[in-house]
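My questions all concern the structure below.
All protein chains of the complex are present and in place, except for one that has been dropped.
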Amino acid sequence: MIFHPGIIALFLGSAVVVLMLLYISLLSVRVLRYWDIRSSSELQLSLERKTYLTSTIMNYILGYQIVSALLFIYTVDSLHTEFVGAMCATGVLNANPVGWYVLYLKVLNLLLSGLWIGINILDQRSPEYPLTRLKSALVLILLPLIAAEGYLEVRYFLGLDPAVITSCCGSMFSAQGKGLASSLTAIPVKKAEAGFALVWTLFFISGTLSLKYKVSSFKYVFSIISVLAFVVSLASVVSFISLYFYELPTHHCPFDILQADFNYVGYPLYISLFLCTITSMLTGIYEALRRKVERKDVVDRLQRKTTLSGLVFGLLFLIISLWPMVFSSFTLQGY
Amino acid sequence: MNSDILISVQKVSKCFNRGRPNEIWPVREASLYVKKGEVVVLKGPSGSGKTTLLGLIGCMSRPTSGRIILKGQDVAKLPERFLTEIRRKTFGFIFQQFNLIKGISVRENILLPLYPTGMSFGQMSERVEELMETLSLSHRAGFPVEILSGGEQQRVAIARALINNPDILMADEPTAHLDSKLSMNLLETLGLLKSRGMTIVIATHDPLVFETEMVDRVYEVRDGRVRER
Partner (left out) sequence: MIKHLKILEFALSSLLRRKLKNLAIVSVFTTVTMVIASILFLTHSFKKEALLILQGSPELIVQRIQAGRHALIPLSYVDAIKGLPGVGDVRPRYWGYYYDPLTGANFTVIAYPEGIRKTEIIEGSLPGANEHGYCLIGSGVADARFLQIGDELFLQDIKGRVLSLKVRGIFKKSSQILTNDLVIISRPDFDRLFGFPEGHATDLTVQVYNPTEIQNIAGKVKKLLPDTRPITRSEILRTYDSLFNWRGGMLLALFASSVLAFVILAWDKATGLSAEERQEIGILKAIGWETSDVLTLKFWEGASISLISFLTGIILAYIHVFYFSAVLFEPALKGWSVLFPDFRLRPYVDLYQCFVLFMVTVVPYTASTIIPSWKAAITDPDSVMRG
């Protein structure tokens, strides 16, 4: 199984990224120990320069995370012909359940790298480097997570045994089965739709409020709701959004929408959801960091940007996901 | 203190290679000030620390100790990113060498400092055409800089220093590579700039420069120490 080109590529990428992350983690330890913004010693100067290296590498890591998440899904998907019972990525992930953890970690790491970049932007706009220690600490948190992702990825692919007969989305995302996926599917469509509508309504209300008023709690609420919206939306994709794309009342797979048969609609769908979540979460995070930063106007300006982009990307996500519901003749009435 | 003081340097020292055998202090406890619209000269023999001092005043590097107050703000401790921003807005530099980038045109060389500012294309080209006009470089706009004469290269360097509309022009040995006729031309140009309200700081050991009448004040630099004359 190791000699699949996609798997080799993933291993190679992980190795490169973990090495780079290891390098900046060492830098981060030094920053945590010796950082002193008031000193003009050469040590401090060299640390300040190293922060540029850290940001550069983190930017690249974010880019890598995006590519690797896509490549992972793609590779897993392309392996489905090798497993009896697998028809798409779901079946191949089921063939060795470690795969699901790899996927969850990839999502988490993608979100965290995005947030790191957001925090970095605020830090870079403030003359006193107020968040450098925080950023270094975050790098040290990210290292084990990304390393674990790489390790589990290796475990997953090496542990894939073509003799295993797996179950695919047909049975996994079916109302009769057991587990999280099935319980998501089993939620009556009406209830799921209501929940979806509720979070997104709250999302837009709290977003507009935090744009208009300088009230801390609005911003926190907005961020928390955005996380909620992220989770509910992913569940809704499984529960009912995907059905409209497939025009099948029983096909709940969250991966098939990434395929050419459905015009790759999954990409803009997931990408807009991720961007919406990251930017909206940043609004709250910036609020929490506000007291650390001297230039409050910088915080205000950035918050405005993140809130606005959160709303725009949220809207984009809604448009994409609701499009087929509104414009296709397929209905779920009676299911 | 007087409100038209633009820069005030207070007991500034700069050390290189601190703690190592080759430790050196090219600037020691230097104090000076520059008022708006003045032409100030830093005069001293080779190796006395003029260039280093000019770099400190012009936010090129951070002092080891002391304070530098620029328009009321202490810039001595600012991180590089903000120092650069201030430098970009406030100073124009003419270096001891011309320091032009070979292989690209006169126009591009002049425009280089504006690239990271995100200024619009229209504004950029308007600015550069005007400057090339005043420094009579227009007929050379598309030429690669390395085929220009020394005097022309010097004017390109001046144009590049002025492209960002600086408050203060810093010139390090501006006459070092010019013959006396070109030096006189240069001084004329500087005089013109002064008459338009530009503040100018010149580091030099060329008597031709510090004996012209436009010079308001001369500081003597010796072994890193500064004395007003």
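Every chain is named by a letter (A and B) in the order it is written, and numbering of its residues begins at 1.
Everything that follows uses one rule, which is that contacts are C-beta pairs under 8 Å (C-beta built on N, C-alpha and C of every residue); 3 or more make two chains touch, one makes a residue touch a chain.
Quantities reported herein were computed from a predicted structural model and do not represent experimental measurements.
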Contacting the left-out chain in the complete assembly, out of B:M119, B:A141, B:M184 or B:M214 | B:M119
Residue of B:L54, B:V106 or B:V218 in touch with the missing chain, whole complex considered | B:L54
Using the definition of touch stated at the top, determine which of B:R28, B:K43 or B:R87 touches the missing chain.
-> B:R87
Of A:L26, A:V67 or A:V231, which residue touches the hidden chain?
-> A:V67
Extract the touching residues of chain B with respect to the undisplayed chain.
-> 51-52, 54-55, 60-61, 80-81, 84-85, 87-88, 93, 95-97, 99-104, 108, 112-121, 160, 164, 172
Missing-chain contacts on chain A, rising order, are 1-10, 12-13, 16, 19-20, 49, 52-53, 55-57, 60, 64, 67-68, 70-71, 74-75, 78, 81-82, 84, 124, 162, 165, 260
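The criterion applied here is as follows: only the chains that are shown with their structure count from here on.
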Any idea how many Å lie between the Cα centroids of chain A and chain B?
-> 49
Within their complex, state which residues of chain A touch chain B.
-> 37-38, 40-42, 45, 48-49, 124, 127, 129
List of chain B residues in touch with chain A within their complex | 18, 62-65, 76-82
